[in-house]
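The complex appears here without one of its protein chains, the remainder shown in place.
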Amino acid sequence: MILSDTVRVKVRFSEVDSIKMVWHGHYVEYMEDARESFCHKYGLDYMHIFNSGYLAPMFDMKMRYHHIATIDDVLLVTITYRQTKGAKLVFDYVVKRECDDTLIFTAESTQLFVTRAGEFEPSSPAFFTEWKKKNNIEY
Amino acid sequence: MILSDTVRVKVRFSEVDSIKMVWHGHYVEYMEDARESFCHKYGLDYMHIFNSGYLAPMFDMKMRYHHIATIDDVLLVTITYRQTKGAKLVFDYVVKRECDDTLIFTAESTQLFVTRAGEFEPSSPAFFTEWKKKNNIEY
Amino acid sequence: MILSDTVRVKVRFSEVDSIKMVWHGHYVEYMEDARESFCHKYGLDYMHIFNSGYLAPMFDMKMRYHHIATIDDVLLVTITYRQTKGAKLVFDYVVKRECDDTLIFTAESTQLFVTRAGEFEPSSPAFFTEWKKKNNIEY
Partner (left out) sequence: MILSDTVRVKVRFSEVDSIKMVWHGHYVEYMEDARESFCHKYGLDYMHIFNSGYLAPMFDMKMRYHHIATIDDVLLVTITYRQTKGAKLVFDYVVKRECDDTLIFTAESTQLFVTRAGEFEPSSPAFFTEWKKKNNIEY
C-alpha cells in the first residue's frame, strides 16, 4: 500500500533570491509543508507522537535540485512514505511545477524517535507499530 | 543613564530579494539580534525573565525603511532602552550602513509581560523593578 | 468601493518558537501572502508594477499583537486597500483565528514608488492613476 500526499505551494516573493531563483533553503519548508499535511492525513501528526511520549527529530536529509523555480511559480510537492525496517520515518519528496510538470526538486528525509526525555529509541515505539498495522504497512 | 548596545550584521545572500534589496521582513531578525545582545549585556535575557516566572511577548512594532540595503552590506544595529512608566519593555532601533553611515532603518518595539500561565501582568514584576534599580533607571 | 482579500494560512511547525507561540516576525510573511493575493486579484502585482517602470518598496509598517497563535492554528489574513491621497500604497491587515474568530493581529503597511533606476517618485505614476480609476477609487 502506498501512502502519499501532495500539497500545492505558491512561491512567495520573499523566497526568490537576487538571481531570481527560489533560494535553495526554502525547499526544507516545502518539504515540511508536505510532511505536516501527510502526517495530518494519516494520523501521525506531531501531537499524536508527542502524546505517545516521543519526538521525531530530523536525522538525515538528501536534496537534489533539478531545475530552478521562480516568482509566481506554483509547485506541487508530493511526499511518499518509504517502507523500511527499524524504528525510523523515511519519506521521499518530488517537487514539480504545476503548469508544465517540470521536475524541480527531489529529496528524502529520515527521522528517528527519541523519548521526551531525549533518549534515542532504537526499537519501534508501540504507537508506530500500531500506526503501521492500521495502514497495512507490512514491516 | 542611557542603556544601549550595537551589533554588526552582514547581509546574507539569501536575505536579498529579486530586486536586489534586503527583503523588508529580515529587519525583524536584525532587531532581535540587537535585542538579544542588549538583554545579555544588561542581564535581562530570556532565561532570566522566564526563571522569574514571566514571558515578554511582542505587543507592538513600528518600522520605517529609509534606504535600501543590499548584498555584502554590513549593518550596525543600535538598540536603546526607552524609559517609560508602566510594566513594559520599549526599545528604539537605528540601523546604519557601516561603510558610510547611511541611515537604513529605524524602529521601535514594545513588549508586555505575561505570567508563564499566560496572564497579562499590568504592574511591574519584581524582577523588572529590581533590574531598573540596578541600572539606575529612575522610573 | 472597498477592495479587500482574505487568505487562509496554516501555522507551520517551524514558525512556532520555544514558548509555543508563532514567532512575531512571521506575521510579516502572512502580510505578504495577503498582499500578493490582493495584488494578483486586483491586477496590481509585482510584474505589472515592474513592467510599468516602477518598484513599490516597503516604507513603513505598524504591527500590533493582540493574541498569540500557536501550532496547527489556521489564520484568516484579511487585507484592505486604504484610500489615501498621494503616490503611495497603504494597506490594513486583520488576522483572526479561523475556528473561533479571535483577533490575533492587526497591522498597516505603506509602500512608496521608486523608478527602476531607484529614484523616489513623489507624484502618482500613470499606471497607478489608471488602476485607481479602473477600480472606482475616487482619489
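As written, the chain order gives the labels A, B and C, with residue 1 at the start of each chain.
One rule holds in what follows: contacts are C-beta pairs under 8 Å (C-beta built on N, C-alpha and C of every residue); 3 or more make two chains touch, one makes a residue touch a chain.
Just so it is clear, the model here is predicted, and its values are computed rather than measured.
Of the residues listed, A:Pro57, A:Gly86 or A:Pro122, which one is in contact with the missing chain?
Reading the full complex, the residue touching the unseen chain is A:Pro57.
Of the listed residues A:His24, A:Lys41 or A:Lys133, which contacts the missing chain in the full complex?
Final answer for the missing-chain contact: A:His24.
In the full complex, which residues of subunit C touch the absent chain?
Here the touching residues of subunit C are 13-14, 16-18, 20, 23, 25, 71.
Just the residue numbers, please: which parts of subunit B touch the chain that's not shown?
That gives, for subunit B, the contact residues 10, 12-14, 29, 32-33, 36, 45-47, 71-72.
Pick out the residues on subunit A that sit against the missing chain.
19, 21, 24-25, 28-29, 32, 55, 57-65, 68, 118
As a convention for this text, only the chains that are shown with their structure count from here on.
Max contacts between which two chains?
B-C
If you average the Cα atoms per chain, which one ends up farthest from subunit C?
A
When the mean CA coordinate of each chain is compared with the mean CA coordinate of the whole protein, which chain is closest?
Checking distances from each chain centre to the full centroid gives C.
In whole angstrom, how far does the Cα centroid of subunit A sit from the Cα centroid of subunit B?
35
Please set out, as single numbers or ranges, the residues of subunit C touching at least two other chains.
29, 32
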